[in-house]
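Working notes, beginning with the structure itself.
A selection of the complex's chains, in situ.
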Amino acid sequence: MAQHITAVLLSGGESTRFWPLKEKNALPLVGKSFLAWHYEQLLALKLTNVILVTNAGNEAFLKSIPVPAGLKVSYVMQTGLGQGQAVLAFESNIGAEPILILNASDYYSDAFLKSFIQHVKTSGQEMILGAVRVNRYFPGGYLKTNAKGNIEEIVEKPQLGKEPSDVVRIVADYFPSATMLVEAVKKYGSDPVNGYETAINKLIQSGVVCKAEITPLQTWKYLKYPWGVLSLVDEFFSHMSGQQIDKSVVIKEHVVIEGLVVIEEGVKIFEGTKIVGPVYIGKNTIIGNNNIIRHSHIGAYVVTGFSTDITRSYIGDNCWFHTNYIGDSVIGNNVSMGSGTVCANLRLDDGEISSLVKGEKIDTGKNKLGAMVGDNVRIGVNTSIMPGIKIGQNSFIGAGIVVESDVEDGKFMFLKNGTLTTVNNTKQAAVSRDEFRKTL
Amino acid sequence: MAQHITAVLLSGGESTRFWPLKEKNALPLVGKSFLAWHYEQLLALKLTNVILVTNAGNEAFLKSIPVPAGLKVSYVMQTGLGQGQAVLAFESNIGAEPILILNASDYYSDAFLKSFIQHVKTSGQEMILGAVRVNRYFPGGYLKTNAKGNIEEIVEKPQLGKEPSDVVRIVADYFPSATMLVEAVKKYGSDPVNGYETAINKLIQSGVVCKAEITPLQTWKYLKYPWGVLSLVDEFFSHMSGQQIDKSVVIKEHVVIEGLVVIEEGVKIFEGTKIVGPVYIGKNTIIGNNNIIRHSHIGAYVVTGFSTDITRSYIGDNCWFHTNYIGDSVIGNNVSMGSGTVCANLRLDDGEISSLVKGEKIDTGKNKLGAMVGDNVRIGVNTSIMPGIKIGQNSFIGAGIVVESDVEDGKFMFLKNGTLTTVNNTKQAAVSRDEFRKTL
């Protein structure tokens, strides 16, 4: 590998299963967007030439994320669906150089990517596919390997029991020449579902050697469902060390801070509160009196109010709480909850919590899971959100309600004389509550 | 002004727009009734001769309020409505001496009244009318002034855009001779709505010189609507300085007291609580564990219970709370709330909060306003009171209810098998809970 590898970050797909959250790469994570984390990782790996594949919906936003010095990012917009379309999108930006294709909504450990690049350095004109070893059936592309250890075929979603191995492909694909891939995709890759994999299989059949680089399942995280944010946050938490508390942070009396924490500038923590790490608290956030904050990510400009409990949760920016229990929940940006509102995180029988995704009941694998709430949602006082429930962005939920099924985007749900009603929401959540912050 | 001025305090009107609170002058304010504050102010101004105009409903109560030494108060009862009727009520108590008529439900700053009396001293046989300069339309009596600066006419409720000035009359009327006023009212003042103003206009037309004494709008407060109590309290708070904590007050560990406070004798403040001034706490009140009390007036013999948040609110005497959020609210005497009950103080869209007054929707000018609750109300656990809602005295509200419209006096609202029902309340709120206090 004499030539410099171009890294391709795929961010052109849809995120419908990520609802009620939207742009995965926009997610504020420990002080920056998820995309910014990718940029830093690539820079540290000296993969300084990057193509970012966007779509019509997210291009403007993704272009607004600052690119660190030393990194060169070209933006290309994907029009159709599928990884093959992504390849066609960057065709004109690339020649015969080697490329490494990564998924911008996946998290790859530093160790994995380092090992992958080491693998590339010692290989010749081979393709290398990143993969994980699974311990139960996974609906993905299994790698069938021959006696020499070379990949013979990607077998997409085999029947349960017919898997050719326990190794499943992730999106981390190295090609010694971009042209090789582009040509194959043009020829065989028109199917939006499996075209890309078909193209790789054809390349293998044509004699290109293909190897796997396998990473432990635990170190690969992917943002498919909204609750995936929780394990992604844990991944970032696992990199924390010690207590990094900005010198501007105001900590009042009778506050206890334990464990790993990052607390950014301008944060205030009021009396009687306990912080139990790992905890991240973003800029200018106000943690009120008599709170408990455990194992959670709290964004910037948040106000947690009085006697709030946030446990094992992700909170975006600009949220307002007041005497809430938020357990095992994922809360977007600019969300507010009234006093006494609770995100229940446990079924009465302690059983596994399922969630409806595009009409399909998905087992989440969790027996503790709270609410997932989109941006700009307002929730009144004394409302109860059942475990695994999702609330769409720009929706308003009134007081004293038991929310027992998902609420679409832009709805207004309220009790009127004890009867529960849902209509389209004609009001807008206030963008700024700066005036209220002054009185705190 | 050689002669001693007689001060007339008008308290003979109705207070229907003040519902669910009742007698304005009975309001406990920073340790005494509002009327007692008037008495002290008049005494300090050396206006030692006072006529208090009462009505049939409040005379007994008003007479029971102690008169400070040095002040002489005559009580006269008004029978009809309107300021003219008030004048006729005190006709026989007064001769040709100068009088200053003030409204007992208005708050006048010391500075304004001092300036007013100074004005009187330098004037001759002029009438002087107190007034404020407004910055938006106010449905009152505008003062039309001539080139010499004399008042030509009181123009009652001109059309919007037709105001003769930006100066609106308040009730602070000086007459060099009471007889002059009485005669004019007898002749021209029979109309209960505008008769009094007509009489003044006639006096001006007859050649009496009339001047205005103008006070900044901010220093004049009037108790028209119940939420007016909040700004009245702020006025009293603005006179506080330092921390006046009676030596008998018991303050347990891990309590933080910040800002201006007055804490009266016998108060106990339990562990983990924060007090953020300006705060007034009346005699023998018990502030429970893990409370936050901010910018609020708490009466005497109150028990706030565990983990209660009282913010920017007025609380009367003998109230009981327990794990409540009371924000921007006005709570009368002998009110109790069960654990988890919340006075919501913010609309989901952060918009201006309106309130129904005598069937009319009134914009309160506030985007933070909670509940207004009359005397002897009982509210169960986990109930939610919507912003701007009023609950009439002697009403009971059950558990788990969303109170979304005003509740009349003497009602019992409850959920029965999930159905909301309101009937007449046949029960009485207990007057004393002394026995319960023993167990605290």
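Descriptive notes on the structure:
Read from first to last, the chains carry the letters A and B; within each, the first residue is number 1.
Note that in this section a residue touches a chain if its C-beta (ideal position, glycine included) is under 8 Å from a C-beta of that chain, and two chains touch if they have at least 3 such contacts.
Because the structure is a prediction, the values reported are computed rather than measured.
Each protein chain is a copy of one sequence, and the assembly as a whole in this entry counts 3 such copies (shown in place: 2).
FYI, only the chains that are shown with their structure count from here on.
Per the touch definition, chain B reaches chain A in the complex via residues 254, 256, 272, 274, 290, 292, 307, 309, 312, 325, 327, 340, 342, 344, 346, 348-351, 368, 382-384, 386, 400-402, 404, 415, 418-420. Those residues of chain A that touch chain B in the complex are listed here as 252-254, 270-272, 289-290, 306-307, 322-323, 338-340, 378, 380-382, 396, 398-400, 415-418, 427-430, 433, 436, 439.
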